[in-house]
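Here the complex is missing one protein chain, while the rest keep their positions.
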Amino acid sequence: MKTVEKLVNPVKRAGEQSPGRIYDEKLKVRARREWRGLKDTLYDYTRWLYLIFVLARFIVVPRNIKGFFRYRWMMSYLFVPHGMDKFTVGLRDEALRIAHTSFNFVIADVTQAIANCFRGDRRVGNDVAYSDKCVITDENSMVTFMMGFDTKKVHTILREVPTMFASNIFHQFNVMHYLDIAQQYGIPGDVCPMPEAEAGISIEDDFCVLGKCAVQNNTTCDGSLMGNGIIAKRLEREYGIPTFQLATPLRHKEPDVMEYAATEIKKAIAFVEEHTGEKWDWAVYFTAAKRVNDATRCRIAQMEINSTPYPQFFGAAFSLYNDTNYMGNSGRNADFVTIDHKLLALAEQGYRAKRMYAKEYRHRAIVWGVQPQYVIDMLYWLVQCWGVVPLTDMLSVINTDMIAEEDTPENREQAYRDMAMLNMEMIMRNHTHGGYKVLLDDLWELCEKMNADLVMMWEHMSCKALTGMHGMFEEQARERGIHIMWVSHDLCDPRVFTRQAIRDQVNNYMRTVMREEPLDPSLENIPDNEAY
Amino acid sequence: MSKLLKLPLYLLAAALCFFVVTFTIYMFNLDMKATALLAPWLEKWYDHLEHKQYI
Partner (left out) sequence: MRDLKHLIYFENLLQEANNALVAQAKSDGKICVAYTCENVPEPLLNLGDCVSIRLTAPHTGSMDIATYYMTNLLCEPSRALLERAVEGGFNFADCVITPDGCTMMNRAVENMELLHTMGQGNPKFFHEYMEIAFKNTESDVDLSVLQCTNHVLRPLHEKYGVDISDAAIREAVARHNKLCRLIREIGEFRKGDRPRITGYEFHVLCLATYVCPKYLVIDKLEETLEELKTREPDEKPWRARLLVVGSEMDDSGMIKLIEEQGALVCCDRFCFGSYPGRVEIALNDEEDALRQVCRHYIRNCQCPRMMNQEKVYGRKQYVAELAKEYGADGIIYEQVKFCDPWAYERTLGSSMLNLDYGYPVLSVDRPYNIASSSGQMRTRVQAFVESIEIKKIQRGEQA
């Protein structure tokens, strides 16, 4: 089997050594916050203050209070500081700053998204003029087709992000209610719980109702595509919001689907123009395209740092930021550029200082598959508890090609193909769809490139695209001498696999297969199954 | 001492109080503990809301 050189951290971590001890089963939250040494604790404290400020600024607006008491999913956002603590367990120095910078930016973005939803929502703010300039899109959606619309004139509302995707991260039980509703109406329990919960929210009438029109797509999976039908029915038939289905080919590596994909983008743009009355602006598009390329360059640099013995980017906060930037932003917001460079500068600083984030690095891992929403902090745990360094996760392995960024007549035509390419190569589906090569071969190439000896394979049990290759992963890993550690979960439903049940799969593998002892035994069993 | 000279002291004292209070809340996770106490009541509130539920 392949092995990597064990690295021992010559520097003792500041502050407490066993952050696992601060969990308290009865409280459902932590007994106290982590002592990280004076400097990092004070930094963490200021970031906590900032979060409280962001949340307070949100809730002082009367319509947001109204929305808070109208929508069940809003309860999750009371637990944002709890989420922040999950994302920073055991972190110090640059890693702590990378996590906070990305997490706090995402929170500010999501908070703004909720505020926008409430402003236009017919039940809450009912700002009709604003709503008439809003276009609703899916949660798992690239918004490339909005890149050429001035963000001050047309607003893109990823309605499902705050409602379902993010809310599940902060409060693990909050979508269970919607899953139960969906199943009560006949959707089986074996489909992916994410689109199922979204369908449940629609059935429960718990989505904000706003927008001049909506654009849905089939980017993720069969379940997501099918759930859209249920959501569109309510949007169109009850609320009179016209809905366009943006078809995105699955076999995205085949050149013969490009023309169709580009045509679909053109149709989506025409649909938005028709309903909002705003025109596509090429100057706006190419400015956004430059930002997309800038983000791509940063991402390539990040991957290079993580390929070294001293990786600096890991964990959910960073991954979440990447998702938001790539899918939900797609170059439309200039603020992301600043954050991209700030993150990269922090990582370079950490790399130069040979900063390590655990006592030892025993294994270098590629994390493949789709992570559970309710244990999204697992990768921090993995490195702290077992010294397994997650070099990258599948959702962060996205496009590395540059798109046309100069406004020329040829590039305007190329732009449709670029948008189509980005749309087809959306997070997750760029590996889970498009043939087995992008799922299997890409993984082994990455193992080679990043010098990984272990693959932590998230087996999202309802993700049929991934589980459909289970045996092939095993066989090919064996042929290549790479350890493969399966960790099953059910994405949004903690009743199927609790947090500890998920961690135990790693504990068992590390003890029985790898015959190792944990670096920090206080983390091996954490009483947080009932925690928010 | 004139009031003007005392002002920085007041500000410093206020900042110190702010720091002590908020840092205590932060360090002992009092914000999340209070939220955890509130959550069951909120759930009951949401359970009682009327919804136009259909597929």
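Things worth noting here:
Residue numbering begins at 1 within each chain, and the chains themselves are lettered A and B in the order written.
Here is the rule we use: contacts are C-beta pairs under 8 Å (C-beta built on N, C-alpha and C of every residue); 3 or more make two chains touch, one makes a residue touch a chain.
In this text the structure is predicted, and so the values were computed from the model without any measurement.
One of A:81, A:249 or A:328 touches the chain omitted from the figure, and that residue is A:249.
Touch with the chain omitted from the figure is made, among A:49, A:115 or A:469, by A:469.
Residue in contact with the omitted chain (choice from A:14, A:27, A:49 or A:226): A:226.
Checked against the full complex, the candidates A:10, A:186, A:240 or A:409 give a single residue touching the omitted chain, namely A:186. Residues 185-188, 190-192, 199, 216, 218, 221-223, 225-230, 232-233, 236, 243, 245, 247, 249-251, 254, 256-257, 259-260, 263-264, 267, 433, 435-436, 459, 461-462, 464-465, 467-472 are the ones on subunit A that touch the missing chain.
Within the entire complex, the positions of subunit B that touch the omitted partner chain are 55.
In the analysis below, only the chains that are shown with their structure count from here on.
Those residues of subunit A lying in contact with subunit B across their complex are 27-33, 45, 48-49, 52, 69-70, 72, 75, 78-79, 81-82, 85, 181, 185-186, 203-206, 230, 233, 532. The part of subunit B that touches subunit A in the complex is made up of residues 22-23, 26-29, 31-33, 35-36, 38-39, 42-43, 45-46, 49, 51-55.
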